[in-house]
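With one protein chain removed, the remaining protein chains of the complex are shown where they sit.
What follows is chain A.
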Amino acid sequence: MEKMSRVTTALGSSSITGRTMFCHLDAPANAISVCRDAAQVVVAGRNIFKIYALEEEQFVEKLNLRVGRKPSLNFSCADVMWHQMEENLLATAATNGAVVTWNLGKPSRNKQDQLFTEHKRTVNKVCFHPTEAYMLLSGSQDGFMKCFDLRKKESVSTFSGQSESVRDVQFSMKDYFTFAASFENGNVQLWDIRRPDRYERMFTAHTGPVFCCDWHPDDRGWLATGGRDKMVKVWDMTTNRAKEIYCVQTIASVARVKWRPEKKFHLATCSMMVDHNIYVWDIRRPFIPFATFEEHKDVTTGIVWRHQHDPHYLLSGSKDSTLYQHMFKDATRPVDKANPEGLCFGLMGDLAFAVNESLVSSDAGRKPYPGGDRRYPFFSFKKPNPTEQFAHVSSALSVFETDLDSSRMDWFVKTAQLYLLSGKPFTELCDHNATVAQELKRPQVRRVRTKIIIRITGTANLNVSAFSFSMKEMGPESRLERCKGESRPDNVHLEPGNSHISNNNEDNEETEGSDGPTEYMFGDAELDDDDLYPMEHDNQTVPEEPVYTLPPEAFQLRHEIIDNPSAPEHLQQDKADSPHVSGNEAEVACLTPIESFSLISISQPLYSPHLHASFFCPIVREMLSHYAERGDVQMAVSVLIVLGERIRKEIDDLTQEHWYMSYIDLLQRFELWNVSNEVIKLSTCSAITCLNQTSTTLHINCSNCKRPMSNKGWICDRCRQCASACAVCHHVVKGLFVWCQGCSHGGHLEHIMNWLKNNSHCPAGCGHLCEYT
C-alpha cells in the first residue's frame, strides 16, 4: 500500500495504531464485527467464518471457526456479532434460520456453543445487549424477533412483527429495555423487552424495506435508518411522534448505517447494490459525502468502526472477498473535488454565475460590466464555526442581464408562432412564411423562402411577382440592411452581361466548385434578362458581404447595426469586411452555390419536373444543413416540413430526426407547446411522430370533490356525482368538454360558445368573467 500514514490514538490504557490495509479472504463476506478491545475482527459469510487479528501492518488470521469436513448450513452466516462485554462470546445468524453462539474459550476445535433453531426462515440479524451478558436478540425473515437468554436452551420471549420480515434489530445504547426493529414493509417498531405482546411505537420510515437501523451512541433519542429507497433518515425518538430530523439521499439502496464514534453528526453508510463505496456523511450537509472510501471492487456488505471511541478507523468487508481497514486520513474528500462555481443561462438569455466569494473579491476593483449588468447581493450560507471541519463556504451570485434589444429571442418565438406549416397550398405557405420573416426583419430568411417558392413551383409568373415583391419590400428596410441598400443601386445599373461575369467570378471563388460550373453553364444557356435582373443583387452581395447576407444569428446582425447606426455606409462595408473575412471564408464557400443557384433556378423555365427534382434537391439540402449548422434549426425544420416529400428523401433520417428534436426542444423551452405539437404532428420521421403517442394519459379531477377521477370520464367514484355536467344545460357532457381555467366551470362546447356570445360571466353563476378564445 502506498498510503503509509500512521496515527496513534491514546484511548485510556490501550492505544490503536495502524494504516490503511487489506487482506484477501477466501470467500465473499456477509458481515463483520470487532471485539471490544479493537484488536480482533470476525468475518462471516456463506463460506467463511474467520477471526483476524488487527496488527499494525497487516491482518493475521487467528482462527477458522468453519470446521468439519462438510460444514452445515449453520455456518452459512447472514450476520455476526461479537459481544461487547464478553471477550469470548460471538453470535451468528444463519441463512437457514439457526441462531448460533460461539465460545472462543472452548478447548476443542469446534467452538460452537449453543444452537437455537426456533426461527423458520433466514435470520437476518443478531444483536447482543450492550451491557447484559446473556441477552441475545434475533430478527428473522419469518417476521419474528426472539430474545434468548444464553443460560437457557430456548428463547425467553418472542416478538411478532405481524408477518412482515424483520431486517434489523438494535438494542438502544442508553435505554436498558428498549430495542428498535426495522421491517421489509418500511416500518420501524420500538419494543420494550419486557412486553412481548405489543410494540411500544411504530412508524413508517421508508417506502420499501428498511435494511438497517442504528442508535446514536451518545444521543439517546436518535435513530438512523437506511432503506431500499436510497435514503438515510435520522429520527428523533424523544418526542411523542417520531420526527424525521435529518435525511440524506444516497445514490443506491442503503445496506448498513453506522454512527461515527465521537462525532455527533457523522455516520457511515454502504450500499447493497451497484455502488461499492463507503460514505461518511455529515447529516447536516446531506448533498455531498463528507468522506468516501473507494477501495472495494464489489458491494460492501459490512462496516464497523474499529473502536467505540475512536473515529479514525473503519473496517469493512465486501463481496469482493477482501477485508479492509480504512484510515480516515486516507479517505477521499468529495468536497475538495466539487466544483464551487455554478453557471446557468436563463430562459431569456440571462446568465447567472455563482462563485466562491474570495475569487470575486480579488477583482472587486474592476469596474462593473458594460451593458448595465446587475450584481446581486452575496448569499452567505452560514457563519464560520471553528469547531466545524467544513471550510467556510460562501458564494457570490452574479446575474448578467443581456441587452434586451440585441439578443432577445423574440424573433424565434414569433416566427415559430406565425409560420404556417400546413393547411394551405404550397406556394401560399411559402409566401406567407416569407412575409412573416420579412416582418420580423430577418431578410436572409425571407429570401431563402422566396427562393424556395421560385425553385419548386414551376410558374414563371409567380417567380417574377415574388421577386418584384421582395424588391419593393427591401426599400424601407435599407436602414437595417444598409449594405444591401448600398449595393442595390449598383446592381440596378448592371448590365445582364455583367452579371454573367460576376456569376463566373463567384464560381471560381468556390472551394467546392464541382457543381458550381455546371450550374453556371446551365444558367448561361437559359438566362433570361428580365428574370435575372432582380437576382443580380443577391448574387453580388454574396461575395462582398458574406456576414450580412447570412449572419450566424439574426440578433448578431442587428446588434452590429445598432452599434453603428450613423457611420457612413461605405466605411461600414470596409469595416465589416475586414474582421470577418477570415472567419467567414468557409461560409462563403458553402453559401455561394446556394445563392448562385437561386439565380439559375429563377431563370430557367422549370417546366420539366424530373429535372427539378434531381437538380434542386442537393442544393436545398446543402442550404438546410448549412442553416442547421449555423444554429438556425428553425429554418431547416420549417423548410423541411413545408417542402415535405419533395426534399425528405434527400436528407438522411438521422439528420432529420436530429433537427426535429432540437427544434422541438427549443420550442418547448420557449413553452410553445402548440407549435411544437404541430411540428411533431407534421414531421415525417417515425421517431418524431411517436413522441406524440407517449404520455398521452390525461388525468382529470372531479369538479365536486377535487380528487382524481379513476376510471370514467363523467362519474366520480368518491362523491358519486356526475363530475362533468354542462353548466348551461346541466346534462352530463360526453365528448368535447370545454372549461374555464379560471373557475373550472364548463360544459358542451357549443353551449358555452353560445353562452359567451351573449354573456361575459360564467354560466354557472360563480361570477367569474370567463373568456372563450
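Details
The criterion applied here is as follows: contacts are C-beta pairs under 8 Å (C-beta built on N, C-alpha and C of every residue); 3 or more make two chains touch, one makes a residue touch a chain; residues count from 1.
The definition used in the following text is that contacts and distances are computed from a predicted model.
Note on the omitted subunit: UniProt lists it as "Sestrin 1", one of the names in "Sestrin 1", "Fatty acid desaturase 4, chloroplastic", "DNA topoisomerase" or "Mic1 domain-containing protein". Residue A:S72 is the one among A:S72, A:N110, A:T204 or A:N754 that touches the chain not shown. Here one chain is not drawn; of A:K152, A:K243, A:K297 or A:R669, the residue touching it is A:K297. Contact with the undisplayed chain is limited, among A:P130, A:G161, A:P209 or A:P289, to A:P209.
On the side of chain A, the interface with the absent chain consists of residues 46, 70, 72-74, 76, 78, 94-97, 117, 119-122, 141, 184, 208-209, 211, 228, 252-253, 272-274, 276, 297-299, 320, 686-687, 690, 693-695, 698, 700, 710-714, 717, 724, 733-741, 746, 749, 752, 770-773, using the contact rule stated above.
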